[in-house]
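For this view, one protein chain was removed and the others were kept in their places.
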Amino acid sequence: MRPPEELRSDFPALSQAAHGHPLAYLDNAATTQKPKAVLDAVRTFYEKDYANVHRGLYDLSVRATEAFESSRRRVADFLEASSPEEIVFTRGTTEAINLLAFSAGRSLLRHGDGVLLTEMEHHSNLVPWQMLGASGIRLHFLPVEDEEGTIDWNQIEELAKKHRIRLLAFTHVSNSLGKVNPAAEICARARSLGLLTLVDAAQSAGHQHLSVREMGCDFLAFSGHKMCAPTGIGALYGRRELLDALCPYQTGGEMVTEVRLDRSSWKAPPHRFEAGTPNIGGAIGLRAAIDYLQTVGLDAVEKHASALAAYAAAGLASIPGIRILGPCDHRAGIVSFVLEKVHAHDLVAFLDQEGLALRAGDHCNQPLLRKFGLAATARASFYLYNVREEVDRLIEAVEKTRRYFAG
Amino acid sequence: MRPPEELRSDFPALSQAAHGHPLAYLDNAATTQKPKAVLDAVRTFYEKDYANVHRGLYDLSVRATEAFESSRRRVADFLEASSPEEIVFTRGTTEAINLLAFSAGRSLLRHGDGVLLTEMEHHSNLVPWQMLGASGIRLHFLPVEDEEGTIDWNQIEELAKKHRIRLLAFTHVSNSLGKVNPAAEICARARSLGLLTLVDAAQSAGHQHLSVREMGCDFLAFSGHKMCAPTGIGALYGRRELLDALCPYQTGGEMVTEVRLDRSSWKAPPHRFEAGTPNIGGAIGLRAAIDYLQTVGLDAVEKHASALAAYAAAGLASIPGIRILGPCDHRAGIVSFVLEKVHAHDLVAFLDQEGLALRAGDHCNQPLLRKFGLAATARASFYLYNVREEVDRLIEAVEKTRRYFAG
Amino acid sequence: MELDELYREAILDHARHPRNFGELEGSDRSASATNVGCGDAIRLFLRLSPAGRIEAIRFSGSGCAISTASASLLTLAVQGQSSEEAQALSARIQRLLTGTSAPQDDLPGDLAALAGVRRFPQRVGCAMLSWHALEEALRGPEKSPA
Partner (left out) sequence: MELDELYREAILDHARHPRNFGELEGSDRSASATNVGCGDAIRLFLRLSPAGRIEAIRFSGSGCAISTASASLLTLAVQGQSSEEAQALSARIQRLLTGTSAPQDDLPGDLAALAGVRRFPQRVGCAMLSWHALEEALRGPEKSPA
């Protein structure tokens, strides 16, 4: 990997100051900054090749359609899907999971079936499944055993049998703990029990090498904005036969074949799931983001962020009264922590004054934090452009904050 | 209005050549090109103020949130809504209508209720309502009486009573006929009968002055990409009390207050309807587009496009074997036509060779075209940057195509 | 004009004067294909000989010059062919149009004129429409006559 100090210069937003300090952007689990290459690609597209897609016969529209569909092919390659038809563009992970929950609730799941989740799911991989309660589909949970994020995946078998589980939906990387769940192993186990699997890859896509083939999952969701792409674009991957079996989600223009006043028929996937004008510019940006990340090298990105997180966790651990969540051994580029007697909000307000951008809150993980007796944590999350010096600043500033509030 | 010849230079895409001719982009009903001001605003946002919204306490995130929410206020002003809380960001018109149909189907409509549409609706304002059939909600249609797009709005009363109609959803401007429906009059009539109203403003937003206050509608949907904004952003306007009464559509992060494993509670509108990370960059682009259009002047935009369409219709009418759809008197900037013995696809393929970008197809209006015995038309649609010379080229090229196929 | 490559003389001729146009009385197979992009639909009617050869073939429906000419050319080309021969020809056309075979692949008779479509990817669907209907008709179980 090119050194992060050098990669930084690809990201215009990182060269700004914050409260008189160089900005240290440490909120990458919420969203990442955008490299110039992505901003350029979107701009050039709008300046040269923009038209609506799929419906035009003129040159510009053919070019726009080709650019859009080539983005789909790029996403399919990126995830090692079997074909571009397995890629449905969505606004992001949340919409992808809503789509799947809605359509699976009507097409794949029946009254009395169970869906198995973990206690560490992001609200976006929990609430959409709760909505199926009205159809008599019940949720069950693999408990999180400790603050390291340990889950006993052996329990799948027993739970699956006991509760007629049809689908297991789990996060690949926990956005508050930095825990990496062994997706391939989990999917293999689920498959052997006849369960369908959805992997929430919001925190892993663009942060490590991903392959739906190696993982063996049936569905996977991710957001472009967490991997250098613009907001408003993401995707749902679904195995071809399964997408074929799913009813549409949103309906309207572009996803229909024949429309009569009283009934309509649907295109094949993926277009069946893409009603209306899609986020064409977003898809172009996502393609450019994948290009950028693959040039940097995803294995290196993973190693770098993970090393920074380990370094941060070790450094923070020496501060009196700190409590660090997440695994001790292998953690993704995420460190959540709380400081005794200092509320997470006050903490990040102080860090902000030092030019350190961290998030405080429940990280859309209320059930998990509640289990730990917490309402909020501070979270530092790293990406390819973060450097050790930023971590040093963080550790120092947390210590300074502690002293300030200790009075 | 600044002269269109000058406005053109604000749009980088318009200065390109197509097949050796200057590009004449005449597919504005499908989507419009983007002015430099919009591309700049989005880029600057990502370069300077980008972070995830609503959840951050650090400076950058406060700025991003403020930019995003100020876009919402801008949209509220633009539509003359009573408050920003009445604006829900969506991907576009299609998603806005899906949201409304889904939530209204659960919150406002009951088994046996009727929804009244017209026969000229875009598939996006038809198919989402068809999906409510499963909940016992029935669709009824105001017939389109002729190829001018005449509808006898007096029938609302009788149909409303006969079929227990609760909601009337109609397009403000027909995307294939260029017919402008008298929205204020229609909404007043509907209101007096106790019906809710949804205006599909996909073809009117950003093309003429719009005011939900003057219109008196309950809901209104539009797409940013058809009014100079990037793809992937649009909005649903809803009257405050009605949005309050609607159940959520997509669920997940950001739209919840308290989440437990077995149940969740919702934020107030508009956030209740915006699950997950929204298209932040898109919202910034939409704000810039509104700024741009208001500087140009919406009344002038309307007049200009409408004048070009009238000029085109008059010119095309002199070509032997042509059949022009839409109103004779007042038409929006849209002219659909068919040429005897020349299929619309062949026609636009020829026009493309002359650098004229027109769409051919059913324009997501199958039921309407079927009623006219047509499967496809060619459609020229105009916007602020089109000029009379382009119309002259169009007329000449259509005549040339006619001669080519006449052999 | 570039378009002369697409609308070659033979294409224009068949589009203006489609051969074997109309329904086929006493057909024993029929199938239709629709172009989702534009709503064009072509319906093919076949009668097979006891030996399984295409004894008679006609088409109906409406489409652009390319789809009409392609259907007209199809009816001439497959007349008398076995099901296998017709399917092989269809596959050959598909390869030609999608650029996976050389453009020189010399197709019988006026069918060669379809090669012009390969430079217009957005029209390949039009050219293939009737061939999809043919494959459907040959594959499908015997359908009741229209």
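By letter and in written order, the chains are A, B and C; residue numbering begins at 1 in each of them.
FYI, contacts are C-beta pairs under 8 Å (C-beta built on N, C-alpha and C of every residue); 3 or more make two chains touch, one makes a residue touch a chain.
Nothing here was measured: the structure is a model prediction, and the numbers come from that model.
Engineer: In the complete complex, the chain left out here touches which of the visible ones?
Structural biologist: It touches the following shown chains in the full complex: A, B.
Engineer: Specify the residue from the set A:344, A:357 or A:395 that touches the hidden chain.
Structural biologist: If we include the chain that is not displayed, A:344 is the one touching it.
Engineer: With the missing chain put back, one of A:124, A:250, A:366 or A:381 would touch it. Which one?
Structural biologist: A:366
Engineer: Touching the absent chain in the whole complex: find that residue among B:62, B:247, B:300 or B:387.
Structural biologist: For the chain that is not drawn, the touching residue is B:62.
Engineer: Mind listing the chain B residues that contact the chain we can't see here?
Structural biologist: 54-57, 62, 65, 257-258, 267
Engineer: Which residues does chain A use to touch the chain missing from this display?
Structural biologist: Chain A touches the chain not shown through residues 19, 341-346, 349-350, 353, 360-362, 366, 369, 375-376, 404-405, 407.
The rule is short, and it goes like this: only the chains that are shown with their structure count from here on.
Engineer: Go through A-C and B-C and name the pair with more C-beta contacts between its chains.
Structural biologist: B-C
Engineer: Per the centroid of Cα atoms for each chain, what is the distance between chain A and chain B, given in Å?
Structural biologist: Here chain A and chain B have centroids separated by 31 Å.
Engineer: Where the CA atoms of chain B average out and where those of chain C average out, how many Å apart are those spots?
Structural biologist: The mean C-alpha positions of chain B and chain C differ by 38 Å.
Engineer: Would you please write down the residue numbers of chain B that are in contact with two or more other chains?
Structural biologist: Residues 19, 345, 349, 360-361, 366 of chain B each touch two or more of the other chains.
Engineer: Among the residues of chain C, which are close enough to touch at least two other chains?
Structural biologist: Residues 37, 123.
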